[in-house]
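Here the complex is missing one protein chain, while the rest keep their positions.
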Amino acid sequence: MTETQNHQRKHLVLLFSLAVGMFGFAYALVPLYQVFCEVTGLNGKTSGRPADPVTISDTLVVASDREVTIQFLAIVGNGMPWEFRPEKHQLRVRLGEINTIDYYARNRANQAVTGQAVPSVAPGAAAKYLHKIECFCFSQQHLEAGEDRYMPLRFYIGVDLPEEIHTLSLSYTLFKVPEVQVAALVDKQS
Amino acid sequence: MVVQAQDIPHRSSLLAYIARWLLTTNHKEIGTLYLCLSFTLFFIAGAMAMVIRLELFQPGIQFAQPLFYNQMVTMHGLLMVFGVVMPAFVGLANWQIPLMIGAPDMALPRLNNFSFWILPFAFTLLISTLFMEGGAPNFGWTFYAPLSTTYGPPSTDFFILAIHMMGISSVLGAINVIVTIFNLRTPGMTLMKMPLFVWTWLITAFLLIMVMPVLAGVVTMMLTDRHFGTSFFSATGGGDPVMFQHIFWFFGHPEVYILILPGFGIASQIIPTFARKKLFGYHSMVFATIAIAILSFVVWGHHMFTTGMPLVGELFFMYATMLIAVPTGVKVFNWVATMWRGSMTFETPMLFALGFVILFTIGGFSGLMLALVPADFQYHDTFFVVAHFHYVLYPGAIFGTMAAVYYWLPKWTGHMYDERLGKIHFWTAVIAVNLTFFPMHFSGLAGMPRRIVDYSLQFADFNMVSSIGAGLLGLTQILFLYIVIKTIRGGEKASAHVWEGAEGLEWTVPSPAPLHTFETPPPFPVIMDNSERTQLDE
Partner (left out) sequence: MANRLRNRLTFAILCSFSYTTYAAEYDLREGVTEMSQRIQALHHLSLGVCVVVGIIVFGAMFYSIFAHRRSRHPRPADFHESTLVEVVWTAIPILILAALAIPATTTLIDIEDNSDADLTILITASQWKWHYQYLEADIGFYSNLTTPMAQINNLEPKGENYLLEVDNPLVLPTNKKVRFLTTSNDVIHSWWVPDFAVKQDAIPGYINEAWTRVSEPGLYRGQCTELCGKGHAYMPVVVHVRPETEFDKWIDDQRLARELASGQAVADRNKEWSIGELMLIGEQVFLSHCSTCHEADGMGQGSTYPALAGGNIPTGPLSAHIDRVMNGKAGTEMQSWAPQLSDRELAAVITYERNAWGNASADVIQPKTIYAAR
């Protein structure tokens, strides 16, 4: 093989690998994006996991006098036949103090429906200071036809919440989980 | 077009003719194929623009129902971006890069053939979606989730396949360009002695390899969201519609530089020729282009300022986007300095190149205005943005392509185009382009959103003027087609050198260029034979 052909082959392999690598990079952007959001809390996403029990007792010991307002919102996705609302629209809470609030859900339809509540916090920067001990958003909620339920949310706001935040808004958007995914979940559990 | 009688066997059967074009590995013929495909799709996508402008001529719904209108808007964008501008630039690359670097052909001729022939299938598939149940894609060429994932019509999956096919074509073509440029330059042509058109294509090819796969990734995620139970972009499953925008625009912003950099290269070839003066600041031009390419990777967020981005993100993207104005400005200043104290004549290629510089710069100005986030809150998703990108794309990419076609057509065909008709084309196009797109700045500032089939009364006058301009613009394309065909079929014989001020290896071969050129590497720097110059007086 001539020197040029050798070079060409090398370049070809390199460039093709670059292309394939960038395709992988597109997929890598997905976890990268999640990590970036979690680390910076910039997306308003709360973590989908319950708060660490050890942390709870630490923050309770140093509960502050500072109070903030937290507003509760409920949005029902299109085609989701549930009534869905928080029992209170807002609470005045102290940082570090554990509070509980119920969200009420009722399935209006005449068949069982499974829903998934997706949380979002505004301002986005406050999200990582909202620690949820127990939340109906951690798992799918299943209601039979006509069934209703009160779903609790137990949370506290970290004492390290930045000074400039005085009001938080926490919304849950309730989406219908397609039967296919529900069936898969049931199969997995049985 | 480039037929030399001795080059093909004398079997004039239809089958032989078809086989020749299907199987050719010759860079000139493949270049021609790309340019013909591009021109055909230009008329199809242009017809869709006519439908859009005809519907928007007056408020109310005249004949295009909203769903159909949204399909027209979407397909117009997809075809223009992927079917017109990109194949046209690849066609020009195929024709010109080997000629400009003194290579006999592209490094990978069979790959070249494959890269082209994917495209007719891809575009047939894409256009056929118009006739499918549910209609063609109707969610804008930017196909945001969840409109495109959950709510897209059945044809969306075919759209995804077509995108994959186009992406593969682009990536393979780009690999070919890079391998060719790195390996097949004639001895003596170091990288910093290459013509600027070759430089801009080298950089464009790297951009293509880096971002087309990201586009492939995002449409694959769309596909699995639609059919295979994933939730990349759906909040229900823990996904994020905004993440779609991040990944899409990570591709999308470098993509728009892909759509303009070869145009910059073309201007850098044409202006020195007709100013009879070397390009000013060759090194600067190269570094500026590289700077633009690198910066293009870190500005994608400027398409997303209203999505609820945190302040620090908004500031970062604002500053980075403003920064791109600097190397772009440097390029414009260098073109002007090339003109300065030159000795200019204004044949059609020069007219289009100068029109490119002026009107693209106007598009650049609206781009700078859009970069300022608070102001962008009023401009985003209005016709101000539509004005901006049509100024950089039409007088930018399209005028650049037309300039290149007029410039190199004598070399390709051996005939001079009709200069009088070329000038008529230019001047009517300039008037039409400004009539069509300038009022869009005003309708956007007045509050007219994008992608709407119908609008309230205060936008009516601006829209009427735009629609009249668009009609005129459509007519100029027919004139252009006529000029091109006329030149292919005959005209004043062109010399090898064609343009008095032209420099470069492509001007040392006869016009029309023989099917096989530079089968041995030519000497470089070029020794021009003065007796071959064509004097073109005004």
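Should a chain be cited, it is by its letter among A and B, assigned in written order, with residues numbered from 1 in that chain.
Throughout what follows, a contact is a pair of C-beta atoms (placed from the backbone, for glycine too) under 8 Å apart; a residue touches a chain by one contact, two chains touch by 3 or more.
Bear in mind that the values here come from a model prediction, so they are computed numbers and not experimental data.
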| item | value |
| --- | --- |
| Sole contact to the chain not displayed, among B:V179, B:I362 or B:M402 | B:I362 |
| Omitted-chain contact residue, chosen from B:T25, B:T40, B:T150 or B:N434 | B:T150 |
| Options B:L33, B:V90, B:V242 or B:M416, residue touching the unrepresented chain | B:V242 |
| Missing-chain contacts mapped onto chain B | 59-62, 65-67, 70, 133-135, 138-140, 144, 146-147, 150-151, 153, 235-236, 240-242, 275-284, 306-308, 310-311, 314-315, 318-319, 322-323, 325-326, 329-330, 332-333, 336-346, 354, 357-358, 361-362, 365-366, 368-369, 372-375, 377-378, 380-382, 442, 445-447, 449-457, 538 |
| For chain A, the residues touching the chain missing from this view | 43-44, 71, 73, 75-81, 83, 89-90, 108-110, 118, 120-123, 164-167, 169, 171, 173, 175-176, 178 |
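The definition used in the following text is that only the chains that are shown with their structure count from here on.
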| item | value |
| --- | --- |
| Interchain centroid distance [CA atoms averaged], chain A/chain B, Å | 41 |
| Chain A - residues contacting chain B, complex | 4, 7-8, 11-12, 15-16, 18-27, 29-30, 33, 40, 42-45, 48, 77, 116, 118, 124-125, 173, 175-177, 180-181, 184 |
| Contact footprint of chain A on chain B as seen in their complex | 107-108, 171, 174-175, 178-179, 182-184, 209-218, 221, 229, 232, 235-238, 240, 242-243, 246-247, 250, 308, 310, 312-313 |
